[in-house]
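Note that one protein chain is taken out, while the other chains of the complex remain in position.
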Amino acid sequence: MPDIVYSLEMIGIVAFAISGMMVARSKNMDPVGVFTIGFITALGGGTLRDLIMANHPVYWIKHEEQPILILAMAVVFSYWKHTERIRPSWIVFPDAIGLGTFSILGAQLALDLGHSWFIASLLGVMTGTFGGALRDTLCNEVPFIFRKDQIYASISFAGCWLYFLCQWALQSEALSLTIGLLFIVIVRMAAVRFDIRLQRDPM
Amino acid sequence: MPDIVYSLEMIGIVAFAISGMMVARSKNMDPVGVFTIGFITALGGGTLRDLIMANHPVYWIKHEEQPILILAMAVVFSYWKHTERIRPSWIVFPDAIGLGTFSILGAQLALDLGHSWFIASLLGVMTGTFGGALRDTLCNEVPFIFRKDQIYASISFAGCWLYFLCQWALQSEALSLTIGLLFIVIVRMAAVRFDIRLQRDPM
Partner (left out) sequence: MPDIVYSLEMIGIVAFAISGMMVARSKNMDPVGVFTIGFITALGGGTLRDLIMANHPVYWIKHEEQPILILAMAVVFSYWKHTERIRPSWIVFPDAIGLGTFSILGAQLALDLGHSWFIASLLGVMTGTFGGALRDTLCNEVPFIFRKDQIYASISFAGCWLYFLCQWALQSEALSLTIGLLFIVIVRMAAVRFDIRLQRDPM
């Protein structure tokens, strides 16, 4: 069980790091900029979560292999020409796994620390979305979370509540985690595929 | 006394949340964006204050009714047409109350934790102004606090020092709080009404 959670977390970190590095490269940044944006995208959400919940040490300080992995990725990304072939559309699936894993694990940590469902769902959404919002702000784009043509944060929010409800109804942590995570990944993929939005007309 | 302070704080939160939601809507954000900007504007200053002073748990985690209120407001704001009639000028008074309450309460908390007057005044100003600065940065406007056509942070700073002096001279917490708060609200309203600035000419 912890192994699966940890593997998913690593997939999420890699996916978020790649999404950050792709944006950084499209802005013509040098290798340091590529590493910095990748780092912030992948680890920003978890850092905010740990600071707000006073959960020290911050998780990438405890899991040193994560920033080392991101550093290695930045080197590959900056100097290996083949990575230019990565297309934005390839990122959607791992990005959805990142969103799902970070949201559910953030919410789970908040519950473990004794917070209520509502607070835990807010912290789950923050963990899942803050890194990407920072990436877009630093790269001077309108953050994803504020764009009308996408649903993103609301899927994370709904997935956290589904996880709480399953936990309460099923009494099985592993099953609830899986359901919440799958919900976020599948709905996010469907939203991108079928162009689902919260609001269609200008208000 | 605590009841009055708490009521003022709630008024400030509501006012800041409304100001954030109005900016978010003017940028055509969807309901999640409206909630996010409202949340950040209303609770950003207090979160920064609590993180810097290591005052855990962060206050909106302790007072769960505050994010719930902001969520309810975001729903109303996004789906109830009548809120479109709210004019920016209506926001000035509650926004001034928010600035006053957050500044004085931030400074008071810093004093309670044993910091000096100067540090407490800085933390008071941060608590009062950081939420609005984040709102403007995220919505791609020049933050209020940096605009030359407004005095904002300096009123908060002066109000904090007036509160300290009253506390020292009058030995009455309730009276000092009231004086500091009224000073900020009245001077801010006057500054908006009579267009008072620190500097008039380009340097």
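Assorted remarks:
Letters A and B mark the chains in the order given here, with residues in each chain numbered from 1 onward.
FYI, a residue touches a chain if its C-beta (ideal position, glycine included) is under 8 Å from a C-beta of that chain, and two chains touch if they have at least 3 such contacts.
Bear in mind that the values here come from a model prediction, so they are computed numbers and not experimental data.
Touch with the chain that is not drawn comes from one residue among A:G33, A:P94, A:G159 or A:G180, which is A:G33. Remark: the residues of chain A touching the chain excluded from display are 24-25, 27-33, 36-37, 47, 51, 54, 56-58, 61, 64, 67-68, 78, 84, 137-138, 140.
Residue-level contact of chain B with the missing chain is found at 51-54, 115-116, 118-119, 122, 137, 142-143, 145-146, 148, 151-154, 157, 197-199, 202-203.
FYI, only the chains that are shown with their structure count from here on.
Averaging Cα coordinates per chain places chain A and chain B 30 Å apart.
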